[in-house]
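Just one protein chain is left out here, and the rest sit where they should.
For chain A:
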Amino acid sequence: MTNETPEVVKINKWDGAAAKNAIDDAIREVFTGELKCKESFALIDGRLFLCALAVGVALYALLWDYLYPFPQSKLVLIICVSSYFILMSILTLYTTFKEKGIFVVAKEKVGNVTRVWEASSYVKKHDDKYKLVLVMRNSNGKTREASIYKSFANFLDTNGTVVQNLIVNEITKLYNSLSSEKKEK
């Protein structure tokens, strides 16, 4: 399950979600590989923590109800059920407002400035257009944004194989334009 060997990724190109995931993965590799950034997992770990907590609460309720059959377990069940649904709403808020489709957060040190790159992608249902938004945050508080809006055809070949070169080019272009813009100021 590791992506260390540069294997060829082939997907069903008519499956929008699969295409999006494959391109997302390829972009992540560009950041950790070619651009030598360090991936930060805080955002996804936060989501995993919320999910694990919710499942844990449900398992706890199941166990408690098994050990102390219903009328006895009422109080624990009330607490578990309400906290479960609160956790679910927090999770929804987290994914819609905090994660917002961000699939990779990469950090990089340039001199004494730390730059954080956040890449998020969106694909509409039954659409072939892949929208990538790249946000760069400097540790001195500057934020820059760039985006591309292109068909899957720009990243996949006719067989549905991800063309890593095209993605590297695309990302390096964005990366350079965002980095150099900063220098002009």
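The criterion applied here is as follows: contacts are C-beta pairs under 8 Å (C-beta built on N, C-alpha and C of every residue); 3 or more make two chains touch, one makes a residue touch a chain; residues count from 1.
The rule is short, and it goes like this: contacts and distances are computed from a predicted model.
> I notice the complex is incomplete. Of the names "Signal peptidase complex catalytic subunit SEC11", "Rab-GTPase-TBC domain-containing protein", "Vacuolar protein sorting-associated protein" or "GL24602", which is the UniProt protein name for the chain that's not shown?
"Signal peptidase complex catalytic subunit SEC11"
> Which residue, A:L48, A:L67, A:I90 or A:V110, contacts the hidden chain when the whole complex is considered?
Per the contact definition at the top, the residue touching the missing chain is A:L48.
> Pick from A:L67, A:M88 or A:A153: which residue touches the chain that isn't shown?
Going through A:L67, A:M88 or A:A153 one by one, A:M88 is the residue touching the chain not shown.
> Tell me which residue among A:A58, A:I102 or A:V135 touches the hidden chain in the full complex.
Of all options in A:A58, A:I102 or A:V135, contact with the hidden chain holds for A:A58.
> Could you pull out which residues of chain A are in touch with the chain that's been left out?
The list for chain A reads 1-3, 9-12, 17-18, 21-22, 25, 41, 44-45, 47-48, 51-52, 54-55, 57-59, 61-62, 65, 69-71, 74, 77-78, 80-81, 84-85, 88.
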